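Everything on this sheet refers to the single structure shown next.
Right, chain A next:
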Amino acid sequence: MIDSISGVGGRALPAGSVDGMAPSSSVAAPKMTPTVSGAASIAQPDHDFATLLGNAISEFGQKMRNAEAVSIGGVKGTAALQDVVEHVMSAEQSLQAVIAVRDKVISAYQEISRMAI
Partner candidate 1 sequence: MDDLALFSIGSDRNRWLATRSAALADNIANADTPGFKARDVPTFEAALSSANVAMLRTNGNHLAPTQFGARTFDLVNRPGEVPKHSGNTVSLETELANLGETRSQHSLVSGILGAFHRMLLSSSKG
Partner candidate 2 sequence: MADELKAAIISSASGLRAQSTRIRIVSENLANASATATVPGGDPYARKTISFAQELDRANGVNTVRVNSIGRDPAPYPAQHMPGHPAADSKGYVKLANVNPLVELSDMREAHRSYEANLQMVRQAREMIGDLIDLLKGK
């Protein structure tokens, strides 16, 4: 469950459109090297999309694992309902964040690739 949903970040970006991008099946942040020369100096390491997406994915992965564990407890009747609801909602919110960042990254790269060289 975790891997198939966490892979949303790695699968989303089209392979081959950006150098050094490897399809990722887990929470590791993909390395992004822009093909436009000179653009590499634009991105600041602490605030670049790679970090943002990587953090969102890794936070989501953790929340998803917790949500699944608590939900299994909910199914068995060992976890409190409040706990199940909180963990699942938190995972859903986190997934939304990953999807939002991923979509922003995709549109940013589409813009970059449209720039006249």
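Operating definition for what follows: a residue touches a chain if its C-beta (ideal position, glycine included) is under 8 Å from a C-beta of that chain, and two chains touch if they have at least 3 such contacts; residues count from 1.
A quick word on the picks: all candidates are chains of the complex that A comes from, given by their letters.
None of these values were measured; they are calculated from a predicted model.
Student: Looking at chain A, find the partner in this complex that touches it; the options are 1 or 2.
Tutor: None of the others touch chain A; the one that does is 1.
Student: Hey, which residues of chain A end up touching candidate 1 in the complex?
Tutor: Per the touch definition, chain A meets candidate 1 at residues 1-5, 7-8, 12, 64, 67-68, 71-72, 74-77, 81, 84, 88, 91-92, 95-96, 99, 103.
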